[in-house]
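All protein chains but one are shown in place.
And now, chain A:
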Amino acid sequence: MHTSLVSLARSVWKGPFSVHFPNLQEAIRSGTPIKTMARACTIMPDMINAKFLVHNGKDYIPVRITEEIVGRKLGEFSHTRKSFTYRLTKNK
């Protein structure tokens, strides 16, 4: 009845946006994580079992690709905000 928001977001003919990782297959085989800053990269089915280190603006957060998270973006799993915690100041 309604067009889903996903199909409204991007033209179908372009296909999902994804970054090409040349050493992907090798990394899956050896289990070495791929360090990347491409947060907007869509997770493709051929990335399953790969390990990524996704940049969150400060650190690289480990993300393991499973079947469930295919179709989402890498950045969704690397949170960029730290929750506020109050620390007592020593020097008054």
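Just so we're on the same page, a residue touches a chain if its C-beta (ideal position, glycine included) is under 8 Å from a C-beta of that chain, and two chains touch if they have at least 3 such contacts; residues count from 1.
In this text, contacts and distances are computed from a predicted model.
Missing chain, UniProt protein name: "Ribosomal protein S13", from among "Ribosomal protein S13", "GINS subunit domain-containing protein", "ATP synthase subunit gamma" or "Translation initiation factor eIF2B subunit beta".
Residue-wise, the contact with the chain that is not shown comes from A:77, picked out of A:21, A:52 or A:77. Along chain A, the points of touch with the absent chain fall at residues 1, 66, 68-69, 72, 75-77, 79.
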